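Shown here: the complex without one of its protein chains, the others still in place.
A and B label the chains in the order they appear, each numbered from 1.
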Amino acid sequence: MEKHDFVTIADLSKEKIEYLLGMAQEFEKHPNREILNGKVVATLFFEPSTRTQLSFQTAANRLGARVIGFADAKTSSTTKGETLKDTILMVSNYADVIVMRHFIEGAAQYASEVAPVPIINAGDGAHMHPSQCMLDLYSIYKTQGTLENLNIYLVGDLKYGRTVHSLIMAMRHFHPTFHFIAPKELAMPDEYKLYCDKHGIEYHEHTAFDEEVIANADILYMTRVQKERFSDLMEYERVKNVYILRNNMLANAKPNMKILHPLPRVNEIAYDVDDNPHAYYIQQAKNGLFAREALFCYCLGISLDDVKNDTTIIGE
Amino acid sequence: MEKHDFVTIADLSKEKIEYLLGMAQEFEKHPNREILNGKVVATLFFEPSTRTQLSFQTAANRLGARVIGFADAKTSSTTKGETLKDTILMVSNYADVIVMRHFIEGAAQYASEVAPVPIINAGDGAHMHPSQCMLDLYSIYKTQGTLENLNIYLVGDLKYGRTVHSLIMAMRHFHPTFHFIAPKELAMPDEYKLYCDKHGIEYHEHTAFDEEVIANADILYMTRVQKERFSDLMEYERVKNVYILRNNMLANAKPNMKILHPLPRVNEIAYDVDDNPHAYYIQQAKNGLFAREALFCYCLGISLDDVKNDTTIIGE
Partner (left out) sequence: MEKHDFVTIADLSKEKIEYLLGMAQEFEKHPNREILNGKVVATLFFEPSTRTQLSFQTAANRLGARVIGFADAKTSSTTKGETLKDTILMVSNYADVIVMRHFIEGAAQYASEVAPVPIINAGDGAHMHPSQCMLDLYSIYKTQGTLENLNIYLVGDLKYGRTVHSLIMAMRHFHPTFHFIAPKELAMPDEYKLYCDKHGIEYHEHTAFDEEVIANADILYMTRVQKERFSDLMEYERVKNVYILRNNMLANAKPNMKILHPLPRVNEIAYDVDDNPHAYYIQQAKNGLFAREALFCYCLGISLDDVKNDTTIIGE
């Protein structure tokens, strides 16, 4: 089977998304295998992201691959004066697939053009974080039983949050209704509203965030409102406690409603929400393991049928 | 079999200690196995401790497990504004067991209360370092043939040294006689002397450290006297060369006497001691491998019988 890069969610077809979710489902049934035995995965983190790195490393290890790499290029010698091209070509000599996080937008796309081995984008600047999007989709699919015709509420920093932007693009195939809930300074950029218009996606904008507004939500996707994003600190002081989800706001939520968050959270979800059955953000992170196992196989040319017929399952 | 946390030595029964030593003994016979194949171990070092981390990573690898984690949370992004609870829950999604070192006393206990997977305490502040204690016990058992009725001399910084405190607690089952040899500023705290009284443990205090004092020792447990522990630097200057073990002090030692040290040492054991047959601190560190292999199995619910019947031994 053909090898693939995984650089952006924007050009993934409906069929490809459903295919990858089907593969994640197989890995959830049996996460521990030797299907990547003999493979080496490189995790190149040009900026640190311990959480994402741990998730990819776990996925590689649970499939029997070995992991090399670095956690922070600034404290390593890899890139001293060396071009990204040379670094990628060098690592391509050693690894069968490269997972990379880079602080420059488009770095993963560029790497995919020069590397002889597949590239998985683990975040490039404020641009894309497509593996996070895959686990968000898988979490929605698992909890709702479908991706079709859902009411999805995005809350918080909709201006800079790359995960919410990716989610809009990925959901274009599935007839969602979006609600954008944000302070004016962090409102959804026009670019993504035009994207919705172009793809016939219904959306509504709100600045209020309370029990009433979210009563019809199937998915409530929380993100953090960061002080440093505001040019007007008075405005920050005015809104900082507005976009916090509290347990008493969930009394009238639909039974199927689930709360997602890309993590880490600081205070945008109160701790008394954690034990509410609507809370799903910790399980959501676990879905990242299965989604990333699927991505490794997809990128290395292992098909869904290969996974279904796999006999290397461990510990059962 | 039941899974366990391993947070403190204080509540371990005599039977449990002997059981774990028996398991360490099995691993010393055959350290390389695949008994943890398919398992993922996380080593979360919120403060760096390369030596302890290498030891745990070796133990995991030699049993066939895979290792993820970080070496220093201060330079990682894991904990930026995130609570310890969220970090532990996140990593519990990925790993089957978590080894953690934290700079706050009680952090491991707290983690064990929130984590769905077992927690192994690799040191929490100045509080506990129970895996070090297990290797100390195994070293004593191996070299003396018993843990019962031994004369154990603790030398150096008895005020802040968590390894000597843990050793007192663990030995309460085995009728030891302790000798505490320390400068006044670093004397054994009353808390642990009361502990001895309460458990009927005989102890003697000394400020002198010479051939005479240690002539009756079965175990001579050295620790470092650090300058920064003294409020009165004149006092430090007065005692700094007193608590150094030199080869000529060992002429009248009992034949079975062994010198232990948790390492790293700086100058508290002179280098001419290294070739003396009483020196045991390097082999002691090796026992850490077997003790930690036993801890991984214990925490993951693998019994001594499982280990004895294990057929995954490698390279023999």
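Methods note: contacts are C-beta pairs under 8 Å (C-beta built on N, C-alpha and C of every residue); 3 or more make two chains touch, one makes a residue touch a chain.
The shown structure was predicted, so the numbers you read here are calculated from the model rather than taken from an experiment.
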item: Full-complex contact with the absent chain, from B:25, B:61 or B:276; value: B:61
item: Among A:4, A:30 or A:66, residue touching the chain not depicted; value: A:66
item: Option touching the unshown chain, where B:49, B:92 or B:121 are the choices; value: B:49
item: Chain B residues touching the omitted chain (full complex); value: 32, 48-51, 54-55, 57-58, 61-62, 71-72, 75, 263-266, 282-283, 285-286, 288-289, 314-315
item: Positions on chain A where the hidden chain makes contact; value: 37-40, 42, 66-70, 75-78, 80-82, 86-87, 89-91, 93-95
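Here, only the chains that are shown with their structure count from here on.
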item: Mean-CA-position distance for chain B and chain A (Å); value: 41
